[in-house]
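Only one protein chain is missing; all other protein chains are in place.
Moving on, here comes subunit A:
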Amino acid sequence: MNIIIDYGLGNIGSLEKAFNSLGIETKVSSNLDEIKNANSIILPGVGAFRDAINSLNDMNLIPAIKEHVDQGKYLLGICLGMQLLYEKSYENGEFEGLGLISGNVEMLDIDLKVPHMGWNNLKFAKNDEILKYIKEDDYVYFVHSYYVNSTNEELIAYTEYGKIIPSIVRKQNVYGMQFHPEKSGQVGLNLLKAYGELIK
C-alpha cells in the first residue's frame, strides 16, 4: 500500500485523490503500523520546516521512515517533504532534517519575487524512470521560498528561477519533488503514474 503520511500539516486530500485517480491504491495515515507495512511512503508538507520536523518527531515517525528507506522501499517527499529529506534547513533558524540525502535547505536569496509561485519548466539533468511520461520543458506548479543547495549528485531535473533549483531528486529509493505534482495538471499526474509503476 502507498501511504501518505499525515502529520497534521497542509491539505493532502488532493494528493490522495491524484494517486487514486491513477489507480495507485493510496491511503492517508498517521498509524505507525500502517506506515511500517507500506511499500511506499509519501511525505507531503506545506508550512514551516521547524513545525514539520517537530511534528514528525512528536509522532515518533522518524525511525519508521528511516527504517522504511533502509529496507529499500520507496519514499517520495513533496515540496517541504522533499526539503525534509536533507541534512539541515536554515528556515528561520537552523534545524536538522532526516539526513537521507546530503545537502542543506536555504532561503531563495534572489532578485526575483519570492515565494517562487506559479508554473515553471523542468530541465532534465539525467535520465530516470520517473521522467518516462513527461518531456523536457514541461511545466509544473511551484510554491516555495526555500530551496535545496547540495552537490546535485542526486539531481534528476532542475528549474531556473534566479538560481538552479533542484526540482526532482533521487538517491536510490528516495525521491523528492520540490513542486506540487498534485497541482500540476496532466504533467503532474504523469509523474505520479511513473512513480506508481516503480512501487508496484
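The rule we apply is simple: contacts are C-beta pairs under 8 Å (C-beta built on N, C-alpha and C of every residue); 3 or more make two chains touch, one makes a residue touch a chain; residues count from 1.
Everything that follows uses one rule, which is that contacts and distances are computed from a predicted model.
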Protein that the absent chain corresponds to, by UniProt name, given "Imidazole glycerol phosphate synthase subunit HisF", "ATP phosphoribosyltransferase regulatory subunit", "Ferrous iron transport protein B" or "Hydrogenase subunit MbhD domain-containing protein": "Imidazole glycerol phosphate synthase subunit HisF"
Contact partner of the left-out chain, one of A:Met1, A:Val46 or A:Ala125: A:Val46
Selected residue (touches chain absent from view) among A:Leu61, A:Ile101 or A:Leu189: A:Leu189
Touching residue (missing chain; options A:Ser55, A:Asn104, A:Asn120 or A:Asn152): A:Asn120
Subunit A residues that touch the omitted chain in the full complex: 11, 13-14, 17-18, 46-48, 112-121, 139, 141, 143, 160-161, 180, 182-185, 188-189
